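The complex appears here minus one protein chain, its other protein chains still in place.
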Amino acid sequence: MSWADVGAGALRAAFAVSLWGVGAAAYAAWKRDARALRSARAVAIAAFALVLLADLAMVGALLTHDFSLVYVAENNARETPLFYSAIALWAALAGSILLWTLILAGAVVYVALRGTRSLPRLATVALAVLFAMLSFFLLLVTTAAADPFTRIAADQVPADGNGPNPLLQNHPLMALHPPLLYLGYVLTSIPFAYAIAALVLGETSDRWLTETRKAALASWALLGVGIVAGAWWSYAVLGWGGYWAWDPVENAAIMPWLTATAYLHSVMVEEKRRLLRTWNIALVIATFALTILGTFLTRSGVVNSVHSFTQSAIGPLLLGYFVAILVLGVGLLLYRLNDLTDRGSIGAPLSREAIFLFQNVLFIAAMLTVLLGTLYPLIAEAVSGAQLSIGAPYFDRVEVPIGLALLFLMGLGPQLPWHGASRATLERQFTAPVIAAAGGAIVAVLAGMTGVAPVLTYALAAFVTATVVQEFTRGVRARRTLHLEPLMAAFLALFRRNGRRYGGYVVHLGIVMVVVAIATSQSRTTELERTLGPGDAMDVAGYHVVMTGLRDIAEPQRATTVADLVITGNGASEHLHPGLVQYPNSAQVIGSPGIAAGSRDDIYTILAAYDGTGNAWATIRVRVIPLVSWLWAGGAVVGFGALLAALPPPKRRTILVPAPVADAVGAE
Amino acid sequence: MTGSSKTRWIIVAAILAVGLAIAWSARPQPLTAAEHVDRIAAELRCPVCQGLSVQDSPSETARSMRALVAQRVAEGRTDDEIRAEFQRSYGDWILLSPPLLSPSGLVWLAPLAAVAAGAWLAWRRARGGAPVIAGNGPTAAELQRLRELVASEPE
Partner (left out) sequence: MNRIARYSAVALIVGLALVLTLAFRRDPHDIKTGTVGKPAPAFTLLSLADGTSISLDQYKGKIVILNFWSSWCIPCKEENPALTNVWERYRGTDVVLLGVVFQDSADAARAYTSQLGNTWASAIDDSGQVALSYGVFGPPETYFIGADGVIAGRHIGPIDEATLMTGIETLRKSAKQ
């Protein structure tokens, strides 16, 4: 039996089993039938095991270089190192969908085993929805759309394969970035399935929402960290010294993240005040639908550049799936609209819930801008036949002001009480932050920043940081007086007692780091390009760069030419080796930048061109990029903050509050 | 309350300082030739890349386009003339953002309209707030909510 037999067989069995799961779960929910539910649970485990088997078969085929499979022949070669052979599972479309299916099967198991115990009826309907999604993905991987186990005719099996796309076998981050994103994408389907279940059952309580809080938080955090990992990968591999290009693939990832961020905040309004219920369901549906839209846009070849060559039959199926999701989600939402009408009302414009509302408006506008910018060239061509581009200049100009406004609200919102704020509260909460903002602006000007956006970013970053610091000091001080705890214990207790709130502040600090890194690296990068002979030098931003020579490095799977650079100055002493890599089965020459990362500056060197005949000269481009490493660190802080926010809350003791006190708390 | 009015003055002064810093950073500064080239190159699409600008791309094509832009800047051509030259060869496709005054200028207005409409709706909802606590006092459900509020907030 070959790998293909095992894999294809397992997927077909999984498809049958998954269809049974749809029926069993739906029947169990309809008739409240315990036997059907048990069957659905068993089937969930079976489906997961079968898909896992298929994924392992694919990894096995890659590791053993089984070139009788089209996927292996196209994405693997005998010389591909073990590590890159294994992660070639997600180097191309069919394998990526296979991994996606595995994660989705995992989500099915999670809901089948955990969810159906705490909220039986609701979770069972959600389970049926998830089984239906799983069936759709299994349909993709068992038909021509994305069959990873397509075989090559026995007499045409090549002796060696093409090897992975050179860009995808150049950096270990490739092992991290796609799975993180897929995890984030797939986990959005859990809140979606529950929301659909709540709508189907006419369940007007917000239990579905508390039940899916962890999944929503996890999907948001994984998407965010995955996006940052992707930016880091593109910085370390693509060799242009940037990390974000508003490429359709990047846009596809950021859109669901934007709506998910809006949701994480507006959901608090629903939890605390039972408001915005329709809106929250709409955000859940939008987030999930955007993950599918993004996959459609990037995987169907609709918005690719001229020089990419992947086309697949998967397009129409994904488009149909996307439309079906929208029709189902929006249709049900409209059907239940009257049951979901809010009875209370939002507080004054300067209340926490109103700030959440404005914040949501900005996040949705940011998402719509990305969507419009990505789709507009398609619309224009469909309508008038004109071909045009929308890229960084457009997105930067629109998204930066929106981002700055959001940064401002990020400082404002957490400092405002629910319902509304009095003048005294405003003064108490904002004196220190506003002074900090002035300090941030002055620092930016003294550091020589020019332009409104970077200076405003510094001012707002200081503003937000001050609000977070203020929250922590007040929290710690309160605990120290109330519980007589030592400093560190009080600090840690904040996370233990209210991880969601203080973890959220840590996330905000991570975002501040990211924003400062972006503003600084975008506005203060110094760049110089020179053609040097061996022994020649150039000076960039206080660094002295000497090219000592050019070398050719032959490896079995690739040929590399590197320039050896010695960099001194600003207290640094670095040896860097930017190169150009040629893979035998690709016409593309891949730049491999030499990067010296630092907490202050990154020195980013590129071998732009070299003398191919005698290694007599090389054109070296040096970029000194300040604070860019804060971007990756900020991403990690965001992920860590999300972990803290997911800490289980301690058991609640009921505190009896006399009515007058309750009134006072409510008003504050 | 003198203490409060003093804080008020501090807040006003700090906001003023932020405003001044921004005004200072926005003062018009003459562009160097290299900055001028960068500005134009950032608006041009590199034909052989995945949506990268000519300024960002390390590709050979982008290098020759940058060189051509630098030459035209040195010759004293205006930005519009330089852009038009590339548009003649590659069409509107070569510009990374559509001009405001064109049929596609709509893409610039749409986000503005979205923010304005959304903010208006949100503002209306926030203003339309009924009195926070009804005259009859809190209901059992509201009381429960308040208890949770108190229990969850350490302050």
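As written, the chains take the letters A and B, and residue 1 is the first residue of each chain.
The working rule: contacts are C-beta pairs under 8 Å (C-beta built on N, C-alpha and C of every residue); 3 or more make two chains touch, one makes a residue touch a chain.
The structure displayed is predicted, hence computed values, not measured ones.
Trainee: Can you say which of A:L337, A:I553 or A:A616 touches the chain missing from this structure?
Mentor: Result: among the candidates, A:L337 touches the missing chain.
Trainee: For the chain left off this view, which of A:L378, A:A447 or A:I553 is in contact with it?
Mentor: A:L378
Trainee: Tell me which stretches of subunit B touch the chain missing from the display.
Mentor: Against the missing chain, subunit B presents residues 47-48, 60-61, 63-65, 67-68, 86, 88-93.
Trainee: Counting contacts across the full complex, list the positions on subunit A that touch the omitted chain.
Mentor: Here the touching residues of subunit A are 296, 300-308, 315-316, 319, 322-323, 326-327, 330, 334, 337-338, 375, 378-379, 381-382, 385-387, 587, 612-613.
Throughout what follows, only the chains that are shown with their structure count from here on.
Trainee: With chain centres defined as C-alpha means, what is the inter-centre distance between subunit A and subunit B in Å?
Mentor: 22
Trainee: For the complex, which residues does subunit A have touching subunit B?
Mentor: 239-242, 245-248, 272, 304-308, 344-349, 351, 354, 357-358, 360-362, 364-365, 368-369, 372-373, 376, 380, 384, 386-394, 397-398, 402, 418-420, 424, 427, 430-431, 434-435, 437-438, 441-442, 444-445, 449-452, 454-456, 459, 474-475, 478-479, 494, 497-498, 501, 591, 606, 608-609, 621, 649, 652-657, 659, 661-663, 665-667
Trainee: Which of the residues in subunit B end up touching subunit A in this complex?
Mentor: Within the complex, subunit B contacts subunit A at residues 4, 7-8, 10-11, 13-15, 17-18, 21-22, 24-26, 29, 42-43, 45, 47-53, 56-58, 60, 63, 91-98, 103-104, 107-108, 110-111, 114-115, 118-119, 121-123, 125-130, 132-133, 137-138, 142-143, 145-155.
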